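Can you read through this structure? Questions will come right after.
Removed: one protein chain of the complex. Kept in place: all other protein chains.
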Amino acid sequence: MFREGPATTASPGKASLDTRYGLLGALLIAPTVLVFCAVIVYPLISAIYLGLFSIYTPTMEGEWVGMDNYRRLLASGEFWRSLLNNVIWTVGTLALQVIFGILVALMLHRNLVFRAFARSLVLFPYFLSTVVAVLVWRWLFNDLYGVLNHLLMWAGIVDMPVDWLGTMPNAMVSLILVGAWKYFPFVVIAVLARLQSIPDELYEAASIDGAGAWGRFVDVTLPQLRDVLIVVVLLRTIWDFKEFDLIYLLTGGGPIIGTQTLPLMVYKEAFALNQMGGASAVAVLMMLIMLLFMILYLSRARD
Amino acid sequence: MNGLQNKGGMTRRRALQGALALSAGAAGLYPATGRPNTTLRWWSTQSSPEQLAAYRYQIAAFEAQHPGVQVLFEKTSDEGYPAQLAAAFAGGNVPNLVTHLPSFAVADYWNAGLLSPFDAVIDAVGAGRFFDGTNRVYELEPGVHAAAGIGNTAANMLWLRTDLMEKAGIERPPATWDELRAACARMQGRGVYGAQFPYAKNSATSLVIICFIHGAGGQVLSPELEVAIESPAAVNALEFYRSMREFCPPGATGYSWGESLGAFVSGAAATGLYAGRVLVNVSNRNPRLKEHITCVTFPTVSADVPAWTFNDYPSVFIPADAPDRELTRQFATWLYEGEGYIRQLHATPGHILPVLKTAAQDERYLDHELVRRYSGEIALMSTEAAAGHNLGWESPAHRINVKAGALINSGVLAEMVQRVVLNEERPRVVLADTARRIEAIMKA
Partner (left out) sequence: MSAPARKSRRYLFNLFAWTVVLVIAFPLLWMLLTSIKPQSELFLIPPALLPGEITFEHYRRLLTETPFLTYLKNSAWLAGGTTLVVIVIATLGAHSLVRFSYPGRERLATLVLFTYLLPSVVLVIPLYLLMAGLGLANTLTSLIIAYTTFALPYALWLLRSFMKAIPEDLESAALVDGASRMQAFVDVILPQAMPGIISTAMFTAILAWNEYLYALVLVNSDAARPLTTGVINMLVTSFNIEWSLLMAASVMMSVPLIVVFAFLQRYLTRGFSAGAIKG
């Protein structure tokens, strides 16, 4: 860190070059830092600050209440129920995304007629707007004219249309399935990219050792995928945990608060109940939970 | 390698050129040329294609009279306006004029000091032209109106299919809940459901259950605005509402007004709870039902309990922070004038009912196919709506409840319905819990 005197005198040009480079580096990062401060740090600090007030959203006026918002939240069943829902949704949809993602990636890695077209079709749900995905699924789920119910009735699996989104546990199951459908291609992309870079020699060596298809998968493929999966799971956990659009548009958190996750609770507090302070407090708690998760996960993954 | 780099260089240069072109384009994103000096922004929740056509007519005429003024119509929705207006108020970026919001929303905003008094417009239209008492629900301080009615709506009429009634051998419209349930049971079958009530987590469900509580002789709040929902009547209402679930489509747990209306208009439901829009939707989208629909006041638990009609008292108001207030008032006044107002009414005959005596008696208003064809229904809805109430004003004896908007938006009433109907919790327990939550909102 500290440069000793003689070294500086020995190469005066290098020192000034270092300083100049440092300045240039700072200059290049400056726009990023500015934008971060303006659109992320400032709103973040105001969220923490607002959490200490009781504020009526339309006027944005209110009074200091200290930790009252937090006390109220932690004592309310609704916060804990939303957290539980959040965990159920995240774990459920993530598990399906990863399992299904790996399987489909393995499938698409093999020789398949029209493979490029098949890949495009599979990856497409990920790039689809959430709004579009939800609309399409709501139309599929429709009670009177939805094709899904009619297929199931035609196949004799059910004899009455199923209420996919309005009752529990159907609503949570539907949500998890639609989430998995929408986001598993992300896992496919990552795994597929990694599969393509596994050297064939590894498989050949395993074959020579007498490993079958399953053995090769367990001994060669899975260990090679480990690093990718660690990052994929981290990213998807964060994104799924804070998912708003999909849940809000598909079930709105209902029935009752059966599928209400923390982001929906923030929105409800802020705009339905017009309590900006409470909303900010939920958001801050949510952030703390995610931070805790990330620290634990990263320290575990490093081992 | 060299070739590759060259190629990369080309790509980069082209990318940079593209970027320059893009940013140059971005600078010219908002051309300053040819823009009028003043823009009035008008929000409404009522914006079916027919209504939009009527608004366009009124806007064009107003703009022709006021050169340099542009009126920008912007849609909002029944489920979406609370968040959108909250954001607009908080950011000081409010529309000039908001129409068709229910009276209880108006009271909420007025109470927070967000609206400007509307009396000047009422006087300009002519206070005497309004039906007596129409604007009573907006007089939130003695002598000061927060808004005015732009129409009346009888939202909970019972719509019936006369052909299906005949087929099922039902001779007269149901007048009590037991008769209604029996009628639904007899008409249900072969792809047709008996009814189409909303059981969802939304404001429509909250508003509908209030009708049933009153239909059982109960109330949500007492005239002095004490919480009064814990009553045998409310238990009765919830139990009846639960018993009707089996006659509604499975997806009714997700229904809002749109889906409920669609179920009746498409013929999937034999009865319907809705306002007058049924008429125009049937005639435009499913004309084969034209001859087979009628409406009556919604049944109550027994003949002893009078009908309670839900009128949301669609309003017009001007936010306090709206710019160009004088011009906005002129435009608000213009909305009530002559041919334009009648076109508004004709866009959805029977749904938005006239609040002006002059318009109701106007030959031009009466001379419309649907107004003539369904004159009996429209007359009934007009009488019912004029005597209608909502959570902001539950009965003539009630004080105006400025917290009604907050109560509806909080979703406590819809959650109450879902707990009883979907979770099969005991109404008494749920009501006690709901009463506590209402109490908290009333005090907040």
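Labels A and B are assigned to the chains in the order they are written; within every chain, residues are numbered from 1.
Operating definition for what follows: a contact is a pair of C-beta atoms (placed from the backbone, for glycine too) under 8 Å apart; a residue touches a chain by one contact, two chains touch by 3 or more.
Being a predicted model, the structure only gives us computed values, none of them experimental.
Enquirer: Of the residues listed, A:92, A:263 or A:278, which one is in contact with the missing chain?
Expert: Counting the whole complex, the residue in contact with the absent chain is A:263.
Enquirer: Check the options A:95, A:158, A:173 or A:193 and report the residue that touches the missing chain.
Expert: Of the listed residues, the one touching the omitted chain is A:193.
Enquirer: By the contact criterion defined above, which parts of subunit A meet the unshown chain? Give residue numbers in ascending order.
Expert: Subunit A touches the missing chain through residues 21-22, 24-26, 28-29, 31-33, 35-36, 38-40, 42-44, 46-47, 50, 57, 60, 104, 107-108, 110-113, 116, 118-125, 127-133, 135-137, 139-140, 144-147, 150, 153-154, 181, 189-190, 192-194, 196-197, 227-228, 231-232, 238, 242, 244-245, 248-249, 262-263, 266-267, 270-271, 276, 279-280, 283-284, 286-287, 290-291, 294.
Enquirer: Provide the residue numbers of subunit B that touch the chain removed from this figure.
Expert: 5, 8-9, 11-12, 15, 19, 22-23, 26, 29-30, 41, 43, 45, 47-49, 72, 74-80, 83-84, 87-88, 90-93, 95, 191, 204, 256-259, 261-262, 266, 277, 281, 285
Definition applied: only the chains that are shown with their structure count from here on.
Enquirer: What whole-Å value do you get for the distance between subunit A and subunit B if each is reduced to the mean of its CA atoms?
Expert: About 36 Å, centre to centre.
Enquirer: Which residues of subunit B touch subunit A once you look at their complex with the stated criterion?
Expert: Against subunit A, the touching part of subunit B is residues 82-83, 85-87, 89-90, 109, 112-114, 199-202, 249-254, 263, 266, 268, 406, 409-411, 415, 418-419, 422-423.
Enquirer: Hey, which residues of subunit A end up touching subunit B in the complex?
Expert: 56-60, 141-144, 160-163, 165-168, 252-257, 267-268, 270-274
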